[in-house]
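The block underneath contains the structure these notes are about, expressed in structure tokens.
A single protein chain has been omitted from the complex, and every remaining protein chain is retained in its original position.
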Amino acid sequence: MRPSRRQPDELRAISLDRAVVKYAEGSCFVKFGDTHVLVTATLEERLPPWLKGQGRGWVTAEYGMLPRATLERTRREASSGRQGGRTLEIQRLIGRSLRSVTDLIALGERQITVDCDVIQADGGTRTAAITGAWVALHDCLTWMRTRDMLKSDPLRDHVAAVSCGISKGAPLLDLDYPEDSEAETDGNFVMTGSGRLVEVQATAEKTPFTEEELIALIALARKGIAKLVDLQKLAVM
Amino acid sequence: MRPSRRQPDELRAISLDRAVVKYAEGSCFVKFGDTHVLVTATLEERLPPWLKGQGRGWVTAEYGMLPRATLERTRREASSGRQGGRTLEIQRLIGRSLRSVTDLIALGERQITVDCDVIQADGGTRTAAITGAWVALHDCLTWMRTRDMLKSDPLRDHVAAVSCGISKGAPLLDLDYPEDSEAETDGNFVMTGSGRLVEVQATAEKTPFTEEELIALIALARKGIAKLVDLQKLAVM
Amino acid sequence: MRPSRRQPDELRAISLDRAVVKYAEGSCFVKFGDTHVLVTATLEERLPPWLKGQGRGWVTAEYGMLPRATLERTRREASSGRQGGRTLEIQRLIGRSLRSVTDLIALGERQITVDCDVIQADGGTRTAAITGAWVALHDCLTWMRTRDMLKSDPLRDHVAAVSCGISKGAPLLDLDYPEDSEAETDGNFVMTGSGRLVEVQATAEKTPFTEEELIALIALARKGIAKLVDLQKLAVM
Amino acid sequence: MRPSRRQPDELRAISLDRAVVKYAEGSCFVKFGDTHVLVTATLEERLPPWLKGQGRGWVTAEYGMLPRATLERTRREASSGRQGGRTLEIQRLIGRSLRSVTDLIALGERQITVDCDVIQADGGTRTAAITGAWVALHDCLTWMRTRDMLKSDPLRDHVAAVSCGISKGAPLLDLDYPEDSEAETDGNFVMTGSGRLVEVQATAEKTPFTEEELIALIALARKGIAKLVDLQKLAVM
Amino acid sequence: MRPSRRQPDELRAISLDRAVVKYAEGSCFVKFGDTHVLVTATLEERLPPWLKGQGRGWVTAEYGMLPRATLERTRREASSGRQGGRTLEIQRLIGRSLRSVTDLIALGERQITVDCDVIQADGGTRTAAITGAWVALHDCLTWMRTRDMLKSDPLRDHVAAVSCGISKGAPLLDLDYPEDSEAETDGNFVMTGSGRLVEVQATAEKTPFTEEELIALIALARKGIAKLVDLQKLAVM
Partner (left out) sequence: MRPSRRQPDELRAISLDRAVVKYAEGSCFVKFGDTHVLVTATLEERLPPWLKGQGRGWVTAEYGMLPRATLERTRREASSGRQGGRTLEIQRLIGRSLRSVTDLIALGERQITVDCDVIQADGGTRTAAITGAWVALHDCLTWMRTRDMLKSDPLRDHVAAVSCGISKGAPLLDLDYPEDSEAETDGNFVMTGSGRLVEVQATAEKTPFTEEELIALIALARKGIAKLVDLQKLAVM
């Protein structure tokens, strides 16, 4: 039995609330159980220098965590003067995930910046962020379409993410923080609505794992992500 | 008539929600109209080096703003690598305000860090932060009392804050962002529950002001702060 | 009796020496007793990016303190890699104070940077800096007028500043460092030559204060600033 | 046909030279074709603060690239003042990979820091680094054993890594830079000598991939890593 | 004829004023013509970590320049967030020069920090700084002796410095800024009171120079430094 009394293949309670802040072109407050992330999508008529004049846009992400999102207070990165490796790694992952389902040419020469700020962290902040970011991106694109800024829809598919891990030999879906700290192996899986893989990151700090275990984790993730995609569909309906 | 259709001496809709995050010893989500600030209070059994061994505790504050709390996206301070002057100035003000009503000896050799993170900004973020911070601090101290960590109550009084300004010659209470940008003079006023002054900061970038105008602003602030203190009392009842 | 044997409403010995460095367009070495600040005004034919093309100029300030301006050596901010909150707060105050008496349109699309470097600190460095900065700014504008760079005089009034505080219940003018450390309440007051208020910053870290006390401090400040403005007039005569 | 005329399942020319610098306790100059990485292992009798007193040691890694390791000169991170996200991500991966085959209790309360500096980069620098790092770590542990510093061997297995990708629909082993830029999907695979998985990181920025494709990449990686482990065995023989 | 109408072997007007700031244990305001440097010496009962417990003290220096010490305003290093290479190079030179005449064992386990801040720069700031720093160090040691903190005198000799250069083929002593910018070769020479060399730094960015020219520069420097040492003796008499 999991500490949370969930079934091995059971997601935490998920919610995806839209339009939660006043100014952003798209926003989503996503909850995966006690993990709460506020996502905003900002449209800007500018591009990173290396992308100018190519007829393509860009989608990028930034990630942060409020100091007391965690059990013990974490030092504010603005005050320490640098974003840590974990932050940079996560925001790169979110950006890549969103770009995998976005037609950057259809977007035109503009940038959408997706900010994912963790209000409360109980494991799986990056997967919650990706899942909510798709909703915020969707709404930002809708905002653009309403203003006749797009000729065709740049959003080619859904994208969502979930973590899975092996704990005491058993594969578990959507780890919370206590499960995550205990897991022998854990992975983050990003998939599209059509079930294709965007990112697979599986790590074994304690015990190396087998290919069979990886395949089991992918199967579990596929199940969870299908559910998350359904919830995204409901959310933007 | 104010753009918001408020009376000159009318506060925005205020709310003070407690216990809004899971891990913090005290927390408050404070709204002054469209200005929304999440405040957490963290208790730590450590002190800044210069305060060690004096039999006194410390209360300090940090302030941040999510990138899309504002009309246009603001660069993340963690990414630019330093906290700006405005941030540092505000967090010093919040810390001083809280210490003015805290008995640091009664607190004992511990530090309470109050984090104020602006989720949405429509003027008056620092005054909303101070008003909500008192609630979070109060709850953190209650948390300690429940655990028999305090001999006497370190909280000597309420403290709350409001901005006032002179716009087209008229003194107005609790400026929202459009009013704030228009005001000839504006000030932030911090007062205790007993009506004494903790901080007065009045500034005229456009036109220098008279002492009479300052006194009118203080009278307005006093009225607003009395109301805010009543709301704090209701909130922690 | 004050430690310095001054009357409660007595300024320290003030001097305002002009043209103290060779290269600056305007400069002033200002002494408020043992507080010594070197102020230079630099004219540059450039503007911050956000101000370009608006037909207006800018006046800004930077503040620094030599490491051994203080009783104990203070770490050099260039070596610690960032300007502290106090430095940023003070330089913002100096800039606002000077802009309150400057017609930025008459200045034209140029920037004047006023550098205030504290050579010796005995309390009231920011008020001495503002008082001397007016002289340096005045001389910089004279330098421009001599070269036919100005159609009309951008300087609309004098601006000067003084600190006041309440120590053992008594209001005192122009606190030196020992008085400043003892004061229950202290404030910095910036006023124009015509006696209007530009900035009021009053703070009580120890005991909150009353409105009557604030009014008494303002009265005292008004008296001191009138004297400082007379000294500015003598200095630039 | 690959641009390099290699078979799809053919590694580049690999070499693992040991003891290439004078001072390090272990070192390896690893070549994967034109990708050249210098790895050193440094033993230090100290630990990160959070690990002290737990009877365990630590293995960590740092990664850097010489400015002209690349086709165009890259800015030196020491001069830009921060390590980029890619650098931090890679050095965390190398550290985790090494720790997955190290018994940290057998190591004792010491830290081994593995520095991986890329002298020349033609794709796959992180996989070359991991493969060479194992050799440097091995030699560092031998150095310790020779000095009777270890009771049992902390090295539980080999660990090596290789990249694989899908290019024009075909799975390819050990991508060089031109292949890497073209690939629709690419992944980095870290495995032990016994063929278990330590890390799987597969990414599709262009087109999401299928589970079958991932399995094909793993099979290819397994083949390559087996060969790399053989070469490690030869190298340390 | 030099632009300044000085003879080739003529120093600028030199002055060395002592006890110019209130708090420092030693201080000197040194002028080499229009180059003005404020030097303070601070005694602290602490040591850099790597020197602890060796029965020896340390003398170190920091160097800074006020923004408008120069013809055009220079950006404040505290605001740019790092000390430039020139600053670091100069402060290392000043520290070495002072240590060459100080008996660090006689000083005891304490640190003297010499701060050299350039108020006005017209060439030769580092040589003026060294020459004035000796006076500040001398007075700091006198301050210690008066308080019975020293058993023997740590100051073994004078140390002073001057720049020399070759301009249009002619060797010139104590270059001012216009001469310095024109010189084909220039050098900074640090010598003791007994005429021995502490540092020789001669550089040719335009035309490489001959050994004979170097010897001529040293002869000129020797003459100037002998005069500077006489002035130091007069100053501390």
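When the chains are written out, they are named A, B, C, D and E in that same order, and each has its own residue count from 1.
Keep in mind that, in the parts below, a residue touches a chain if its C-beta (ideal position, glycine included) is under 8 Å from a C-beta of that chain, and two chains touch if they have at least 3 such contacts.
Given the structure is predicted, the values throughout are model-derived calculations rather than measurements.
Listed residues E:Phe32, E:Trp134 or E:Phe209: the one in touch with the omitted chain is E:Phe209. Note on the undisplayed chain: of the listed residues E:Val20, E:Leu51 or E:Leu88, the one touching it is E:Leu88. Interface note for the absent chain: among E:Ala121, E:Leu175 or E:Met191, the touching residue is E:Met191.
Within the set D:Ser4, D:Thr70 or D:Thr142, the residue that contacts the chain not displayed is D:Thr70. Where chain D meets the missing chain, the touching residues are 21-24, 27, 34, 38, 40, 42, 44, 62, 64, 66-71, 73, 76-79, 81-83, 87, 113, 115, 117, 119-120, 122. Panel shows chain E; residues 82, 84-85, 88-89, 91-92, 96, 99-101, 157, 187, 191-192, 194, 196-211, 213-215, 218 of it touch the chain omitted from the view.
Everything that follows uses one rule, which is that only the chains that are shown with their structure count from here on.
The mean-CA centres of chain B and chain C are about 28 angstrom from one another, to the nearest whole unit.
Listed for chain B are residues 81-82, each touching two or more other chains.
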